[in-house]
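Just one protein chain is left out here, and the rest sit where they should.
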Amino acid sequence: MIVVMKSGVKQEHVDHVVDLIRQYGLKDHIIVGTDRTVVAAIGDDRGMDTSAIENAPMVDEIVPILKPYKVASREVKSEPSVIPIGGGYEIGGKKFGVIAGPCSVENEKQLMQAAHAVKKAGAIGLRGGAFKPRTSPYEFQGLGEEGLKLLAKARDETGLSVCTEVMSISQMDMVAEYADVLQIGTRNMHNFNLLQAAGKTGKPVMLKRGWSATLKEFLLAAEYIINEGNQNVILCERGIRTHEQYVRNTLTLGIIPAVKHESHLPIVVDPSQGTGHAYMVPSMCKASLAAGADGLLIEVHPDPEHAMTDGAQSVTTETFAQVMDDLKRVAEAVDREM
Amino acid sequence: MIVVMKSGVKQEHVDHVVDLIRQYGLKDHIIVGTDRTVVAAIGDDRGMDTSAIENAPMVDEIVPILKPYKVASREVKSEPSVIPIGGGYEIGGKKFGVIAGPCSVENEKQLMQAAHAVKKAGAIGLRGGAFKPRTSPYEFQGLGEEGLKLLAKARDETGLSVCTEVMSISQMDMVAEYADVLQIGTRNMHNFNLLQAAGKTGKPVMLKRGWSATLKEFLLAAEYIINEGNQNVILCERGIRTHEQYVRNTLTLGIIPAVKHESHLPIVVDPSQGTGHAYMVPSMCKASLAAGADGLLIEVHPDPEHAMTDGAQSVTTETFAQVMDDLKRVAEAVDREM
Amino acid sequence: MIVVMKSGVKQEHVDHVVDLIRQYGLKDHIIVGTDRTVVAAIGDDRGMDTSAIENAPMVDEIVPILKPYKVASREVKSEPSVIPIGGGYEIGGKKFGVIAGPCSVENEKQLMQAAHAVKKAGAIGLRGGAFKPRTSPYEFQGLGEEGLKLLAKARDETGLSVCTEVMSISQMDMVAEYADVLQIGTRNMHNFNLLQAAGKTGKPVMLKRGWSATLKEFLLAAEYIINEGNQNVILCERGIRTHEQYVRNTLTLGIIPAVKHESHLPIVVDPSQGTGHAYMVPSMCKASLAAGADGLLIEVHPDPEHAMTDGAQSVTTETFAQVMDDLKRVAEAVDREM
Partner (left out) sequence: MIVVMKSGVKQEHVDHVVDLIRQYGLKDHIIVGTDRTVVAAIGDDRGMDTSAIENAPMVDEIVPILKPYKVASREVKSEPSVIPIGGGYEIGGKKFGVIAGPCSVENEKQLMQAAHAVKKAGAIGLRGGAFKPRTSPYEFQGLGEEGLKLLAKARDETGLSVCTEVMSISQMDMVAEYADVLQIGTRNMHNFNLLQAAGKTGKPVMLKRGWSATLKEFLLAAEYIINEGNQNVILCERGIRTHEQYVRNTLTLGIIPAVKHESHLPIVVDPSQGTGHAYMVPSMCKASLAAGADGLLIEVHPDPEHAMTDGAQSVTTETFAQVMDDLKRVAEAVDREM
């Protein structure tokens, strides 16, 4: 941490800051510049609220130096992590992994059609919500355990890994019983109790980035899970809230090289949530792979015009098959396998 | 809902959209404009995912018309709601209500000092976190039930209403036992299970706006609580995420007239979270009152330089007393009481 | 500037950074922390692109320390600036100054009605666009010089100071001939040639904040004007682009205490552009004054339903008179005069 003093600072102000730094158990180091004096505080301040020093007289600002995350960082583990997701499949290695399926599990016919279609096209996982976080209380909230049972049945029939969302701690055991991968949704990325509970299951966790989360917050959410002894975290970029209105969310693929730079965790992209429009999905699938993502999470529906949730952003099974063919060509061009 | 067709649409495309609208149980109404044909769908579509119609051929976009919230809206209840918060105090009437106290309950001495000081200065409620949602797992997570007991003790000593955060359903009963007002934090505004659980307690709920929540989403979160039979919802603006970096969050006071326009619920402002810097708090307190807010939620600490959390944005008890004096003058100027 | 090295850095990397710092004419100062080594570069680096050092091997990030603005900063001039705007009026002193009038000058009758009404209600300035920056080439672009002449006539009749926008260097002489205050619009805040040209006129400049400008960029835009020898800069907050859609722009009143903290320049608020809806304007006027702003820029139209531009955000002359009465009471409560 660097404490920047205002110009015109007196010795007593610097002394007071030095005192505070020592009270926090850190070492001080004063640098007198041409216009400004700064005091460096040396030591690990990750667990402290040293921003309180901003209140001291004549302090201009506090500049953190240490990255707040540890176990998710590349500094601690330099090789990329490869996460097993069940069914013999993995995310994070040379193979690019696609998880696809309907936004919500609506009924057996819909799910099985989707599952067989995505399996045939080359997906390694099946997505589908049994518990749905809905902005409005009047909207379809999911089939609950009945939906989980259908997902398990689809896995039995296809061999796909099943990835589905868990919204609260009380659902954790039930979802963990049926699912291969526990999805933490974007609305819950900052739900720290839920992150810890997911961590305790030991199951792979698909952690979606919060709507307005920074990269640091995203990696710290992963840190909450890993700190429970669960290394199996897959990050998922799904778009952020910006001023853009032609998309439901603004997909930010720049986070892919940034995550690779900062962390050993794999990252996949959800181009369905990340755009909100089915016509944009194929383009963003190819872009994600070319940018270096480790996989995709795509909404596929046998009949999007009648989907109960997220119809506008779901691609048909036919479009999905075409996308997979296209991705195979791109994968080869960027030295990935499918 | 209005379905806007692309230019160059053919009759078969319009017919197909009309079919879909009827399948959704709505009535259709076609308007042929000079450049565009639009199809209005008449009926209550709040529970449907009618955006799926966007997938139909030659559909350009879907424009919703109905507001998705009902019971939180001014259309359903035109007079402003006044919410009792315990101790004989209320939020939402002519009286402007200030709830103040430390970010975290740290120990008995700190809390009692803060409680007596804010009471003396004219606050009606005491805030203080016993369970703290922290971005990093390495940071202070709160005293838990011990903190709740201290809050209850402070209430006994001062008569202040106690407002404190509940982070998960498993804490709900415990927090409800000690607190007068249940705070749902910004990170949990979209945690729908938690909203429903808070609704079931019947206790007043202080609902903080999510970092990137729209006004619609904010009112729909209130709707989740009210739908459980609990009318006692107080909205709290606390800043949103934007590109601005000189503040921790961007406080948007324009939401005050907007909420008054759309809803009967009271709205208070948190200028501490909403700026991140103690020096900005007095200015934003006065602005919030002048803008028409019903109260404030302010972080006050006897010794901000040593606060365990949010020190940079906590004002001293002396500053708080000055702010309260200033607010009394502004209140008179805008026909409010304190 | 602080150069933060990655963990695991070797002496040769530090040596290379030290070399670069010296090549830039700065002094180096190495601090070895527990986890990280940082190199402080001492000296005035405001004119250099020292971010280039980020490219050096094992550099993690560059943290600037010096504020990039000088002459606009409070460090250079600690007393607030008071800007004369013609007609014996000022912005920036104890008196709170309101400039009001139509978005566009449409015709003589409309302008004179507006001018006399705002003068009677207590405004000190008349606003009105003769040159209009319009998002679409098909929209009304303003009356040009004819509009300027009408503004000058309104000044002659009312004694109000005239504030109007200049969009390009070629219009500068003409606008400066008629106007008392040159307005640089939000779309031109980064138009550095225009800023310099406005600076050269010596006339007071109303500088509107860019849609997505940071505080630093806003003050640096003022710096461009002041550097031409023109101290008469009034800053104007008018809302930024965010995810919020119930407003045209998100008004951020937190910038008022921030500007007062960083700069000696006065700041006024445009609540019309800053909300986009007439019903929000009275609330935001009072909030701006209470927050510490030095004045307002308000769109007032005798007949908003038929306004040629910005009708939705223009208040009637009757509403404006009421707002002025309300502001007088708030001004007294915050020790300002009107």
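Just so it is clear, A, B and C label the chains in written order, and each chain counts residues from 1 on its own.
Rule of thumb we're sticking to: a residue touches a chain if its C-beta (ideal position, glycine included) is under 8 Å from a C-beta of that chain, and two chains touch if they have at least 3 such contacts.
Values in this document were obtained by computation on a predicted structure and should not be read as measured data.
Between the chain not shown and the residues A:158, A:275 or A:317, the one that touches is A:275. On the side of chain B, touch with the chain left out of the figure occurs at residues 2, 4, 6-8, 29, 31, 33-36, 38, 40, 42-44, 63, 65-66, 75, 241-243, 245. For chain A, the list of residues touching the undisplayed chain reads 212, 214-215, 240, 242-247, 250-258, 261, 274-275, 279-280, 283-284, 286-292, 326, 329-330, 332-334. Even with one chain removed from view, chain C keeps its contact list with that chain: residues 20, 23, 46-47, 49, 51-56, 62, 68-70, 133-140, 167-170, 187-188, 190-194, 210-212, 216-217, 220, 223-224, 227, 240-241, 277-278, 304-312, 314.
The rule we apply is simple: only the chains that are shown with their structure count from here on.
Taking each chain's centre as the mean of its C-alpha atoms, the one that lies farthest from the centre of chain B is C. Interface residue usage between chain B and chain C, two copies of one sequence, is largely shared: over half of the residue numbers at the contact are used by both copies. Chain A and chain B have Cα centroids separated by 25 Å.
Averaging C-alpha coordinates per chain places the centre of chain A 38 Å away from that of chain C. The multi-chain contact residues of chain C, meaning those touching 2 or more other chains, are 242-243, 245.
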